[in-house]
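A single protein chain has been omitted from the complex, and every remaining protein chain is retained in its original position.
For reference, chains read A, B and C in written order, and residue numbers begin at 1 within each chain.
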Amino acid sequence: MNRPSRPEIGIGLIGSGFMGRSHALAYRSVAGLFDLPVVPRRVLLADMDSATAEKAARALDFKRSTDDWQALVDDPAIGLVDITAPNRLHAPIAFAAFNAGKPVYCEKPLAPDAGQAGAMADAADAAGVTTMVGFNYLKNPIMALAREIISGGEIGEPVSFRGIHAEDYMADPAAPHSWRTDAASGGGALADLGSHIVALARFLMGPIDSVQGRMRTVTQNRPIAAGAAETSPVTVDDHTIALASFASGAQGTLEASWLAAGRTMQLAFEITGTRGSIVFTQERMNELKLHVADQRRGRRGFTTITAGPDHEPYGAFCPAPGHQLGFNDMKTIEVRDLMTALGNGAAAWPDFREAWRIQCVIDAIAASSATGAWTSVGADGA
Amino acid sequence: MNRPSRPEIGIGLIGSGFMGRSHALAYRSVAGLFDLPVVPRRVLLADMDSATAEKAARALDFKRSTDDWQALVDDPAIGLVDITAPNRLHAPIAFAAFNAGKPVYCEKPLAPDAGQAGAMADAADAAGVTTMVGFNYLKNPIMALAREIISGGEIGEPVSFRGIHAEDYMADPAAPHSWRTDAASGGGALADLGSHIVALARFLMGPIDSVQGRMRTVTQNRPIAAGAAETSPVTVDDHTIALASFASGAQGTLEASWLAAGRTMQLAFEITGTRGSIVFTQERMNELKLHVADQRRGRRGFTTITAGPDHEPYGAFCPAPGHQLGFNDMKTIEVRDLMTALGNGAAAWPDFREAWRIQCVIDAIAASSATGAWTSVGADGA
Amino acid sequence: MNRPSRPEIGIGLIGSGFMGRSHALAYRSVAGLFDLPVVPRRVLLADMDSATAEKAARALDFKRSTDDWQALVDDPAIGLVDITAPNRLHAPIAFAAFNAGKPVYCEKPLAPDAGQAGAMADAADAAGVTTMVGFNYLKNPIMALAREIISGGEIGEPVSFRGIHAEDYMADPAAPHSWRTDAASGGGALADLGSHIVALARFLMGPIDSVQGRMRTVTQNRPIAAGAAETSPVTVDDHTIALASFASGAQGTLEASWLAAGRTMQLAFEITGTRGSIVFTQERMNELKLHVADQRRGRRGFTTITAGPDHEPYGAFCPAPGHQLGFNDMKTIEVRDLMTALGNGAAAWPDFREAWRIQCVIDAIAASSATGAWTSVGADGA
Partner (left out) sequence: MNRPSRPEIGIGLIGSGFMGRSHALAYRSVAGLFDLPVVPRRVLLADMDSATAEKAARALDFKRSTDDWQALVDDPAIGLVDITAPNRLHAPIAFAAFNAGKPVYCEKPLAPDAGQAGAMADAADAAGVTTMVGFNYLKNPIMALAREIISGGEIGEPVSFRGIHAEDYMADPAAPHSWRTDAASGGGALADLGSHIVALARFLMGPIDSVQGRMRTVTQNRPIAAGAAETSPVTVDDHTIALASFASGAQGTLEASWLAAGRTMQLAFEITGTRGSIVFTQERMNELKLHVADQRRGRRGFTTITAGPDHEPYGAFCPAPGHQLGFNDMKTIEVRDLMTALGNGAAAWPDFREAWRIQCVIDAIAASSATGAWTSVGADGA
C-alpha cells in the first residue's frame, strides 16, 4: 500500500512511574484517534538505572532505554523531551533540553517555586521552543464546554468561584514520607493537588490578583518509609484553604487536601455568574450542570449536560454521546494538543509560562499563610 | 371524656410574614406530634397595624390581635413572646419581654451586631428566662445524626469544614431594596444566610477562634422599591467568603451568597475527619452521606443515609423511614424543643447566648473584610 | 374580634394507626395553610376498644371517643366518615355511611377486590355523596407538574411508562404475619404498594387496557406473630411485575416489592414521550427531571426542577422555592382537596370510582399471573 508519510517526532521519555506510563499510553493511542500533523514515535526511555529503564522501555514499547537523561536529551533521534522524572530533576532536564533547542513536555508541578518556574519559562522563551505542562484535567471536553459557556456570556459575568481538589491518598497517618512530603520537590497538598484547582480557576475565571491562604499539617510526623517505626516531621501541608480575588472582580475559595477520607477525585468547582451557574466535579467527569436564569417559570433548574460529540474532541473517541471518556483519555487529548502545536510550530497550552503563573498563585497562598495577610500574586497579570 | 389537663402557654406572636406564619403552623402542628409538658395556645398576634394584625390573626387562628407589641408583651395571657417582627424591633421587644419576666422566642438574626446581641443575651440571663433563636436548620434530625457521628468519633477528629449557604433570591439586579439590604437591620447575605452556616459550623465543629473574610457587593445599586426606576446604593454584601480557624485546630471555609443563580437552598457542608467524612446539603435535607475509613477493601464509598425513625424525632412525624420531612417540620421540632424547655424550666437551644456567639463570628468576618487581617472572634470561647 | 364564621364539618375518624394519625395531623394543619370553604373539626374518634380510642382521641385532639364505629357513623355531629380502620372494615363502614347520607374519606386499598370496590363506588354514586381515597402521593405538587407537562404536550405523546413501588419493610423473613399478609384484607405487595404505582400510572398516562403480570411469594412462611417460633404459609405476593398496555397505545412495566432491601420509598417512574422524558422518584419527592427534545446542541440534558411556589400548592406551605415539602404535607393537600370538594359540593379526586378502576388493574394483574395470559382490565375505560 502506498502510504503517505506523516512526519514523526522521536519521543524521549524520562521517568516511568504513574505519569510516565500515562504518557506512554497516550503516545500509543493518540495517532489512532486524531489526524496529527506530527506523530509521536516512542524512541528512548530513561530511568534512574539501566534495569528499570530497560524493563520500562519493554513494557511501554520504547525502542531503546538509558539510565542517562543527559544522553537522552542529546540523542539526535529525540525531538521531544518528556519529563515525568522526580520534581527536583524538572529544571536541570528542561534547561538541558532548551540548550539543545528541543521542546519539552513536563509533568506538574513544574518547579518547587515560582522563581524557578519563571526561570524555566524564561529559558523556554529564549530557546524559542514549544513547552507544555501536564495539567491534564484542563483537557476534559467538559472543561472546554465550561469555558465556552462562560466566554459566551451564557451565565453572565462570573462573580464567584468555589473550587477544591481533595483526595485521600495521604489520609492514613501511616502513609510514609516520599517526594510528596518533600517541600524541596514541590511537595504538599497545595502543590500537588491545589495546583490543579488553581489551573482550573485561571482557565475559567482568568487571572487571580491576590490571595489569603492558610496551610495546615495535620499529621505532623510520618514514617520515614512504608512500614518503618521511625518517623520524621512533615514539613508540607496536608490541607490548605484560601480566599482568592480575581482580576475580573470576582472572588472565591480554593481548597486542597490529601486527607479527605472517602474522596478519590474531588476536583470540583461551582461558578456563579450574574445570569447563571455551572457546577462540576471530576468525580463525574463527563457531566456539567448548567443553570441559566432566563428559564421558563416552573421549569427552572440545573440541566445535567453529558459529554458527547458536540463537545470537541469527544467525537474522536466515540461517535455516540453519553458513552463517556476516562482518565487516560484526557492525557491523550493533552498529547494531541502538544503534537498539534509541534506540527504547526505554535505554542502549546498550558505552557511553562502558564505553569509559572499557576505557581505564582501557589507561592502567594503559601506566603499569605505565613504572614496572615492578603498577598498579591505578582506574575504578569495574564 | 375526662381529659387530663396539660399546662398551656399563651403565645404572643409579633409579625405575620414568612416566619410569623411558619411559627403559627408549628404551634398548630406540634401538639399533635409530641407529648409536650406545656402546650402552646395561640392567643394574641401583633402586627404593624390593626387591619394587618386582624387579618393575620384570623388566618393563623390566633384568638386576638393588636397593633401594639408593648400591649402584647404586657398582656397577662401571654406566656411567651415570639418575635418575627422586622429585625430592628428585636431588641426593644426582647428587652420589654425580659422586663416583664417573660421568655422570648426570636427569629434570626437576633441583632444587627454582636454588641446588641450580647446585651440581649445578658438581659436574658439577668431576667432568668428561657430564650430561643430560630436557627431552624439545626433541628433537622439529620443534623442531630451528623453531630452524633462526630461526637462519637465515627469520623475521627474533624479537620476540615467546607460550608456554604447560597440562594438566589437577590440574584436579579432588579430585586429592590428591603430590610434585607438594610445594614442597620442586620441585612446582607452574610447576616441573612451566612448566619445559618456559621450556626451549623459551631454546632458540628465547636467554637471558631478567628476568621478572615471578604465581602462583596456585586449589585451596587438597586431600585428603591419593586419596579421603581429610582435606585439607591446597596450597602450590604451580596457574596461573602471566609476562612475559619476552629478552637479544635480544624480549619475551613464559609460562604454566603444570595446571588447564586439556580440555588434555592444550598445550605451545605463537607466535614472531613481523620477517619472519615460526612457530606450534607439541605437541598436533600433527608440525606446524609457518610464515609468511614475502615471499610472493607473493594467496598469503600460514601453511604447515603436516609432519615427515618432511627433519627429522633423523625418517628414522631412518620413511623416509616425514607418518607421524608419537609421545611415546616424543622420549625415544628424547634417549637417542640422550646416547649420542652419551657415545661422543664430548662435552657433552650440555640438561645440568645448562642445567637450572640454566632453574631460574633459574623462581625469578625465583616471586620476582617474591612481590615484584610485575620480577626479574633472574641465571644467567650464556648 | 369579629370573626367571620366559616362552616365546619365534624370529622369522625375510625382508626388511629399510622394513617389515622396522619389524617389527624392533616386536619390539624390544613386550616392554617389554606383558606377552605369548610373547616374540619376533630369531633369523634373510634377504635377497636374504648381505652385505645380514648387514648388516641386525647393524643390526636378529638373531642370524644368511642369503640363503636356504627355509633360514629350515626352521630349527628359527624359530617365526614374517615376510615383508616383495618381493610376488612372499609366496606361495612362505607355502606353504613352511605346509608346515613354521609361523605366518606377512606384509606387505600379501598377493598380486597374490584368487585367489592365497584359495589362501594356504586353505593357512593347512589347515595350522591363525596368520596375520596387516600392515594396521597398523587397530591405531591411535583406530580401535578408532571401531569401538566404531559397534558401540555411538552414531552410529546407519551410512549412508555416504567414504574415501581419498592420498599423493604417485609424484607426480613422474620417479619411476621399481619393484615398485610392477609389476602382477604387486600394484603400483599401488589395491593399495598403496587396500587400506588398503578394510581400514578393512571394519573399520568390514562387508562390501562390490559396487563400481564407475575406474582411471587419469596418468603413462603412467616412467624404467626412477632418473635413467634410458629410459622404459617404466606398467601400473598412479596414481589410482582407486570407489563401494561395503555389505552393511548403506550406500554410499560409496573413493579411492586416489599422485599427491596435498602429501599424505603422507591415510588418511581420514568415516562418517555415522542419529544421528551420525565423521571421521578419519591425518594427525592421535591424533584422532577425533565428532558425536552428541542434543546440547543451541546446543552442537552435532563433539568432537575425543584418544587417551589410555581408548583401549586407548594406556596401555601412556604413562599421560598427549594425549601421542600415532606410526607405529611401531601396528606394535608389531600385533606385540602377533600374539604374543597365538600365545601363546593363537588366530586373529590381520587374518589371511590377511581379506586375501583385502580383495583381493576390490580385484579387483572393477579388474574394474569394465575393464567399466564394477557388480561383485559375491564373497568369502564375511563
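Remarks
Please note the rule applied: a contact is a pair of C-beta atoms (placed from the backbone, for glycine too) under 8 Å apart; a residue touches a chain by one contact, two chains touch by 3 or more.
In this text the structure is predicted, and so the values were computed from the model without any measurement.
Only one of B:His196, B:His311, B:Arg336 or B:Arg353 touches the chain withheld from this view, namely B:His311.
Among C:Val39, C:Ile241 or C:Ile358, only C:Ile241 touches the chain left out of the display.
Per the touch definition above, the residue from C:Leu60, C:Ile93, C:Leu193 or C:Ala260 contacting the chain not shown is C:Ala260. Considering the full assembly, C:Ser277 is the residue among C:Ser65, C:Ser185 or C:Ser277 that touches the omitted chain. Check A:Asp68, A:Glu148 or A:Glu283 against the missing chain and you find that the one touching it is A:Glu283.
Only one residue from C:Gly20, C:Pro40, C:Pro112 or C:Gly301 touches the chain missing from this view: C:Gly301. Along chain C, the points of touch with the absent chain fall at residues 155-156, 159-160, 162, 164, 166, 171-173, 212-214, 216, 218, 238-239, 241-243, 245, 249, 251-253, 255, 257, 259-263, 272-277, 291-293, 300-302, 372-374. Take chain B: the residues that touch the chain left off the picture are 145, 290, 295, 297-306, 310-311.
For chain A, the list of residues touching the undisplayed chain reads 1, 3-4, 18, 22, 24-25, 28-29, 31-33, 35, 54, 57-61, 63-65, 167, 169, 263-265, 283-285, 306, 308, 317-329.
We take it that only the chains that are shown with their structure count from here on.
Looking at chain A, residues 300-302 sit in touch with two or more other chains.
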